[in-house]
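Note that one protein chain is taken out, while the other chains of the complex remain in position.
Each chain carries a letter (A and B) given by its place in the written order, and its residues are counted from 1.
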Amino acid sequence: MKIDRRSFLSLGMGVAAGTALSPLPWKLIDDISIWTQMWPWTPVPEIGEVNYVNSTCTLCPGGCGITVRKIGDRAVKVEGKEGHPINSGGVCLLGLSGLQNLYGYDRRIKTPLKRIGNRGQGSFQKITWDEAISEVVNKLSEVRSTGQAHAVSCISGSDQGTVAQLLKRFLTAYGSPNFFTMPSMQDSYELALYLTQGIQASVAFDVENSDFVLSFGSGIVEGWGSPVRMFQASSRWREGKGKVVQIEPRLSITAAKSDKWIPIKPGTEAALALGLASVIIKESLYDKEFVENYAFGFENWKDDAGKTQIGFKQFVLEGYGPDKVAKITGIDKSTIISLARSFVRASKPLAIGGRNQGRSTSGRLNEFMAIYALNALVGNINKTGGVWSIPKPGYIKWPKVEMDDVAEKGIKEPRIDAAGSASYPYSQYLLNRVPGILNSGQENPIQVLFVAGANPIYALPNTKAVKEAFDKIPYIVGFSSYLDETAKYADIILPNHVYLERYEDIPTPVGFQKPFIGLAKPVIAPQFETKNLGDTIFLLAKGLGGTIEKAFPWDDYETCLKETLSEKWDSLEENGYWIDSSLKPADWKNAFKTASKKFEFIAAGKAKDIASLFGFSSSTLEGDEASYPLVLIPYDSMRLANGFIGDPPFVMKAVEDTVLKGKDVLIEINPETAKQLGMSEGGFAKLATPVGTAKVRVHLYDGIMPGIIALPRGLGHTAYDKFLGGKGVNFNELIGSVEDPVSGLDATWGIRAKLTKA
Amino acid sequence: MKEEHKHIKAKKYGMVIDLDKCTGCGACMVACMAENNVPFKEDETDKLLSITWLRIYKLTNGKPFPETDICYLPRPCMHCEGQHGHAPCVSVCPATVTDYDMETGIVSQIYTRCFGCRYCMAACPYHARYFNWWDPVWPEGMEKYLNPNVSPRMRGVVEKCSFCFPRYQVAKDKAMAEGRREVEEHEYQTACTQACPAGAITFGDLNNPKHAVYKLKMSPNAFRLLERLGTNPKVYYISSREWVRRSGDNYLANEVKIKKL
Partner (left out) sequence: MDSALIPVMDDALKPKGVQRCPIWQFALWICIFGAILLWGVYAMFLCWFKGLNQTNMNDAYGFALWIWADLAVIALGGGAFFTGFLRYIIGKDELKNIINYAVLIGFICYSSALLILAIDVGQPLRAWFIFWHANVHSMLTEVAFCLSCYFGVLTIEYIPLVLENRQIDKVPFFHNLAHNMHEIMAIFAATGAFLSFFHQGSLGGVAGVLFGRPFGYREGVLIWPWTFFLFTWSAAACGPCFTIMITKLTEVITGKKLVKQNVIDLLAKISGWMLASYIIAKILDTVYWATVTVPDMGYTLKHFYSNPVYGIWILFLEIVLGGILPAIILITKTGRNNNVTLWIAVVLAVIGVSVNRWVMVLQVMAVPILPFESWYLYLPSWQETATTILPVAYGILLVMLSYRYLPIFPQERELNPID
């Protein structure tokens, strides 16, 4: 048949009409749209049985109770534990994003690793646990056999809890006194407690019951102390149950939340505290009952040699009158006087210190002493709403370590940092001194370094010096779960489980009033070939044998923990925590274990004179004013974790665009100062300090004192994952470590700086 | 159906956020992200391309040092009631993707129906709606924490705060199974409310005198954002500071007193 044009067209039209009328095109259109609704590359979360596991968050020293929602064998959400004594259901953003640490495969260390590239380059090869343990054991045996047992040292995040104590015990049995913890305000607080009250205890703040909080730059709602607990206390105050006065040069969130913000020249906080004391004393507003009956060194006194020593009263009245303090601090005399009056007139006043989160540095001792003296003057020591001392948890009662000759000899060697020696008799750990000692000495006092629960390369001041010091250490063993800066610097990594995969006891969080133990529990099975650090220690001890092995008579860490916690275990398993709610702070008659059995303004026999404890000097800032006209201070934010843990992606997402823009950090500067420097919002600038330089962008902020610039802690990571690494500047690269003249602790709070247009 | 519903008073879920207590810590933001499978990408510093169902704004009083003051303001979806449920976004959606639920007062969003015209985003004065400019990608391992009650979205659709509506469904199912008609106040709380460490967020039925929000919203310090536009939002804020309350709406220079609508 010949197909003419006409029939061809009819046919075509027929086919078209037929197709359109058939279900085919409609079905296709529908199918395509269904496909767009369930693209194969969009994950579909598996469903399953829902259950909750209670545990304790270990991402900061806060000790919050958490409950983890599980679907089948997946953990899907971390929530605050209702009714928990620390956080009663609240939880912070870092805790909430905990699962991104667990499931963040890109930041985790999955198997034991051995370094193959250069230090810090991050090239590792996978090795088995057997290989890893035997390699570390061999190294330790070798060092021990050369009589250098004391040259094995350990940096730990804390010295509390069984894991830290097992590490310490390991060093003891091995023969080294060189155990270190990372600096925090607790060092200074505990030292102040020891000097004034003669006890080794933890400091606690009864913030829930205080009605007037005088904060010397403490970031009450920015992560100071146990963060969630402090948030809840803050909310009580906002309900009218208390007032807060915040003293700091920058309008922090805490300052904005407070009833009064008093900007102060940074670094002069101690002088202000003494000035307030002088007003209180001059106007005779202090708690006479306490000061007259339970305090020593308030009035002038005679020492053993019969020489008259100046007491606190004369010291502050003469040296720190409001006129002089006004000049030092830049705060009006009238403000100082009225502040002192409001402080004493409150029924439960409380003075606190420790700048920002109080976790990056120990602080100046004189500042903590002066703040402590304010508390003593109003008689709130161990009182409701005041500052308490509570005994350190004593549940770890392991048999004394049996030491062989090598250990006996090694443990008697002086500590590298000279802590506890004649120079620094009252300090326990002075890690801040170590990089300097390593960098200046010819020999290597550290042959092997363990790093556990800490990220010193990132978190210690003067990153460059720290790295240089680490370069001198021949062998670094990392125990981190994450490929952080220090892990990247290790020679071998024996990775710990992530906190949601392991058991661990978390003793009394910073500043909490009751003896408390939180229990971290394995919420899910380990994702990778990692081991609980406790078990790793046992394996190392076993490998070394002898008395070292004998010091660890447990089959595994879980058994050790259960035995150690003995009768508390059931409560811990059930509730996730144990608390001694009955504990009341000792009354004034029994509280003080000093020579005078009183609260000592001047630790008789311990301190040279009162000025050495309280005296204010303004010379703690590195750099000269001519070359560095500005002062750089750090600030902490809940949205930027700056310690051992780096921000997970969710937390990074919460970082404000006035803090980080792309990969650039913004430095806060007063518009007036910026104008003088010819800088405008968002502009690029070069920031230089005596320690380092960095490229930053400028954020104009009216809330910062002219002449001061502020940079957040927690950025500038060079490790972790793409969500965190390579963004912003690490504050520690710009700041040096300044030693407190009395304690030897790190007392850095800022540094001189220069900002130039880039 | 209508007859049956008559004797159960319609609920009007809403929120009261105490800005005096809020510290801008960001816990609510992250609680929301974790609960609702919100994706993340390498750079989230461009806040106009960053999906945050709940965003925290930083307000300043604009005064120089040392008179400066700041206040943080968390902004979830306002679940506007408009007039009779005509929220700005609801009436504009061409495909009935977003709806005002008369039973709960929640403005819903059906992601699989949304075809991404973004008219609702243009309509929303609060910028509470977010577009998936990218395919959501969870790095290896992270897909394991995804919550099965909230479906992950695909590229090209708009998403927003749902007042954790799936939590309401779970609570309602539980109540039904136990033979109860009503969901108790504590049984249905949003993830942000639950997480807030400062206890600044209160959530509940604004119509129910027994719920905490009922009283809180009547505080003389309570205000809503952009009330004058007639959006009739269901999120209330409380602040003891006048400049903060004034930041909630626009006023002409000669309007000294805040007009209460």
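In the analysis below, a contact is a pair of C-beta atoms (placed from the backbone, for glycine too) under 8 Å apart; a residue touches a chain by one contact, two chains touch by 3 or more.
For clarity, every value in this text was computed on a predicted model and none was experimentally measured.
Undergrad: Of the residues listed, B:V157, B:A191, B:L216 or B:V235, which one is in contact with the missing chain?
TA: B:V157
Undergrad: Among B:C93, B:I106 or B:M142, which residue is in touch with the absent chain?
TA: Checking each option in B:C93, B:I106 or B:M142, the one touching the absent chain turns out to be B:C93.
Undergrad: Of the listed residues B:T23, B:T68 or B:N132, which contacts the missing chain in the full complex?
TA: B:N132
Undergrad: At which residues does chain A meet the chain that is not included here?
TA: Contact residues on chain A toward the absent chain are 5-6, 9, 29, 32-33, 35-37.
Undergrad: Since one chain has been left out of the picture, which residues of chain B touch it in the full complex?
TA: Interface with the chain not displayed, on the chain B side: 46, 48-49, 57, 59-60, 73, 82, 86, 88, 90-97, 113-127, 129-135, 154-158, 225-226, 228-231, 246-253, 255.
Going forward, only the chains that are shown with their structure count from here on.
Undergrad: Chain A to chain B: how many Å between their CA centres?
TA: The mean C-alpha positions of chain A and chain B differ by 33 Å.
Undergrad: Can you list the residues on chain B that touch chain A in the complex?
TA: 18, 20-21, 23-27, 29-31, 33-35, 37, 40, 42-47, 50, 52, 56, 58, 60, 62-66, 68-72, 112, 135-136, 138-148, 151-155, 194-200
Undergrad: Which residues of chain A touch chain B once you look at their complex with the stated criterion?
TA: Spelled out, the residues of chain A in touch with chain B are 36-39, 41-48, 71, 74-80, 87, 89-93, 96-97, 99-100, 102-106, 108, 221-222, 227-228, 231-232, 234-235, 238-239, 251, 253, 256-257, 261, 263, 527, 638-639, 649-658, 660-663, 670-672, 702-706, 721-723.
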